[in-house]
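One protein chain is absent from this view; the other protein chains keep their places.
Chain nomenclature is as follows: A and B, assigned in order of appearance, with residue numbering initiated at 1 for each chain independently.
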Amino acid sequence: MATTTATEVAAQPPVSPAPPAVSGKRRRSRLRRRNTLLGWSFILPNFLGFALLTLVPIVVLFYMSLTNWNVFGTANWVGFANFERLIGDGSFRISVLNTLYYSALHIPLTFVVALGLALLLNNKLRGVAFFRTAAFFPYITSIVAIAIVWNLLFSPDYGPINEILRFFGMENPPGWLTSSDWAMPAVVIVSTWRDMGYYMILFLAGLQTVPRELHEAARVDGASTIQRFFNVTLPSLRPTTFFVTVMLTINSFKIFDLILVMTEGGPGQSTLVISQFIYTKGFEESQFGYASAASVALFFMCIIVTVAQFLLNKKRSV
Amino acid sequence: MTGLLAPPEDARALRKLADSPPPRTPRATSPWRRIGRIGLYLVLIVAAAGLFAPFIWMITSSLKTSNEVFSIPVTWVPEIFVWNNYVEIWTKSDMLTWLRNTLFLSVVVTFLQVLTGSFAAYGFARIRFPGRDALFLVYIGTIAVPWQSYMIPQFILLSELKVSNTLWAIVLLQAFGAFGVFLMKQFYETIPEDLSEAARLDGLSEYGIWRRIMLPLSIPALASLALLTFVNTWNDYLGPLIYLRNPDLWTIQLGLKSFVSSLYDTNYALLFAGLVISVIPIAIIFLLGQKYFVEGIATSGMKG
Partner (left out) sequence: MKRKFVVAASMAMVATLALSACGGSSDDAAEEGGPVTLSMSGWSLATTPEFQVLADGYMAQNPDVKVELKEYDPVNYNTLLTADLAAGSGPDIIVQKEVKFVSTFQEGGQLVDVTDVELPDDIGGTEAYDIDGASYAVPYRQDSWVVFYNKALYDQAGVEYPDGSWTWDDFAETEEALAAGLEGTAAFGGYQHGWQSTVQGFANAQVPDADILSGDFGHLKEYYERVLKLQDDKAQVDFNTRNANQLTYQGEFGKQKAAMLTMGSWFVATLIAQQAAGEADDFDWGIAPAPQYDESTAGIDNVPVTFGDPTGLGINAAVTGAKLDAAKDFLAYAASEDAALSLAEIGITPALLNDTVVETYFELEGTPDDELTEFAVSTHKTLPENPTSSKTAAIQNILLDLHTAVMSGSEPIGSAIDAAEERFENEIGD
């Protein structure tokens, strides 16, 4: 950030040469203080609301994970007992595995589909506005309607999906939402279908930042469409892909309402995810301390992955 | 150096020029191209039909009687068309109040989120100060916590502040999220530094840079953020459920659910009628606004 110092230097009257090290350090700390104030002045409006309404309750949440609060009684300190209990809790283990399974499928699938849609709809086809709206519609349709229609589509005996599979020769098509093996893949499909419009919008906006000249230059150089995609589009899209990846990851780890409406964690516990575990323990069994511990565990899961993505992104963009 | 910075209006004109179709070459009218294009349209139309399917089912179900909605086999066309469902929702329920509340919340929250989010994002993206990255990580970290985990402490806090059971509770909840900050920061990072440098040399303050340069250049991002925030606030159910207890504060999702349900019984036909009415404004806003997602940024002439 040499520009600011350049301006400062230009504005100052000439001084007799002082020991360069000292004046350099003072200038730097003055610069740092100025930047701190400047930076905070931008952040403050958002940060005030954020700190009060989100940060403080979350700090309380962390505190609660070390107690055995049941919302009404006093919160008695129990140290790490909740976390020890989590480690031994079979249902929690199942929910973590299910969440990871869901994320491992959902994240790449949604990423690819949303990016593909954005690329496809980033041009001037006639009626592209209509198609973009169509892609976004699943996101604004009521979850109840979505759950019902997809339940019908996935119906093992009468549903069109299995009809088509049988037509192509599959003798025992999967039981989808009625089978504990196939319920999660079914949920992933519906979830991707619902989310793709949302992430498509983010990619669409991001695609606008790809400099056209680079594309033109590459085309002139004889690069094919695919080569252009990988060597021009994708690298320029990095801030957006980073954003989408992080949000996709966090949202996948946190998934709750769609699964609740479609399967309620069933059949059995085959689609039980961490968020539902938290909700059940907290609001149905009133074990808020324990539920808070599970929330903290989820938080750390997300942070670890996010930090890894951060570091990867920093390394790539250097 | 300032000469290289094309003012946004000119930039848009330049973009239009660049976007105008290239002179027709013989290749463009080859029959394969036309077939390919028709095939593409077909695929898109079939896909669109699939995407609209649940919504279409919702519409037809809203015209059935409540006991007809769920049955085996599933019916797509109602036996008798109960248009009265829509009349009932519009006249007997408090739909206008709910619409008004929902509109107020969506607009205010979107405005605040976009404003404070893009403002804070500039601080994170362009200004280096100690602790910046750690603080940003904290921001993102809070997205990682599911809302129902800290809902109760948050509720107690807002109740102590006497804001619970007012519309401001929802505004406070939604307007200062980390999502907007994150989104805008990423987009600001795609804008070349040279533009800001040039402006600084011209004497523009950081705030001026934010207003005159960053904002106009990030219209697609702003539009996306605005739309997504608007939709999320419009469709938000749990937040209003917990905080808006007075019936005259209810939003559409809340009011509808309450209007059509009793303990064991929900009149889904009525509910769907209300939901259809509720989706229309968003669909219109999207249709009208989606061209802003693809509004170009003029960086022509700038070497990165």
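What we mean here is this: contacts are C-beta pairs under 8 Å (C-beta built on N, C-alpha and C of every residue); 3 or more make two chains touch, one makes a residue touch a chain.
Since this is a predicted model, take the numbers as computed values, not measurements.
Just so you know, the chain we are not showing touches A, B across the whole complex. Only one of the listed residues, B:Y41, B:Y86, B:F111 or B:F155, touches the absent chain: B:F155.
The chain that is not drawn here is touched, among residues A:V59, A:I164 or A:L234, by A:V59.
Across the interface with the omitted chain, chain B contributes residues 65-72, 74, 131, 135, 151-153, 155-157, 159-160, 164, 241-242, 245, 247, 254, 257-259, 261-265. Interface residues of chain A facing the missing partner chain: 51-52, 55-57, 59-60, 63, 69-75, 88-91, 148, 151-152, 154-157, 175, 177-180, 264-270, 272, 280, 283-286.
Just so we're on the same page, only the chains that are shown with their structure count from here on.
Partner chain A is touched in their complex by these residues of chain B: 18-19, 40-41, 44, 47-48, 51-55, 57-58, 61, 70, 73-74, 115-117, 119-120, 122-124, 127-130, 132, 135, 137-146, 148-154, 157-158, 172-173, 175-183, 186-187, 189-191, 197, 200-201, 206, 210, 220-221, 223-224, 227-228, 231, 235, 268, 271-272, 275, 279, 282-283, 286-287, 290-291, 293-297, 299-300, 304.
Those residues of chain A whose C-beta lies close enough to touch chain B in the complex are 1, 3-4, 7, 32, 35-36, 38-43, 45-50, 52-58, 60-61, 64, 71, 122, 124-125, 129-142, 144-146, 148-150, 152, 158, 193, 197-198, 201-202, 204-209, 211-213, 236, 239-240, 242-243, 246-247, 250, 253-254, 256, 275, 278-279, 282-283, 288, 291-292, 295, 298-299, 301-303, 306-307, 310.
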